[in-house]
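Structure below; questions to follow.
A protein chain is absent from this complex, but the other protein chains hold their places.
Order of writing sets the chain letters: A and B. Residues in each chain are counted from 1.
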């Protein structure tokens, strides 16, 4: 009976972990994607915009 | 003793759940970031890139 309870808990934990690991992979992908996109934005707009328009924020945003 | 095993299983499951939700929050932040970056890229370059280079994927890529 004890084994039974343990088995049940293990199966639940596995399913929960599986969900976590999918989320981990998603995070990694998003990070890669963001890095690529940022480097592309910086490549495409190396010079700061001469226009005084405010609608186009600079590529980097670290202050 | 059985209660002990059950309690432990519950704690483990909670930890897994907690880890999942933390990861999920990270994902959501990254997704928001990505969406913003996409819309910014599209504003800056409304015309699709003519380069066929693969290092620079167009904003949309679903077939």
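Just so we're on the same page, a residue touches a chain if its C-beta (ideal position, glycine included) is under 8 Å from a C-beta of that chain, and two chains touch if they have at least 3 such contacts.
By definition in this document, contacts and distances are computed from a predicted model.
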item: Identity of the absent chain, which is to be given by its UniProt protein name, from "Mitochondrial import inner membrane translocase subunit", "TBC1 domain family member 7", "tRNA (adenine(58)-N(1))-methyltransferase" or "DNA replication complex GINS protein PSF1"; value: "TBC1 domain family member 7"
item: Absent-chain interface as seen on chain B, which is shown; value: 24, 27, 31, 34-35, 38, 54, 57-63
item: Hidden partner chain, residues of chain A it touches; value: 4, 7-8, 11-12, 15-16, 18-19, 22-23, 25-26, 29-30, 33
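Throughout what follows, only the chains that are shown with their structure count from here on.
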item: Distance from the mean Cα position of chain B to that of chain A, given in whole angstrom; value: 4
item: Contact footprint of chain B on chain A as seen in their complex; value: 1-2, 5-6, 8-9, 12-13, 16-17, 19-20, 23-24, 26-27, 30-31, 33-34, 36-38, 40-41, 44-45, 55-57
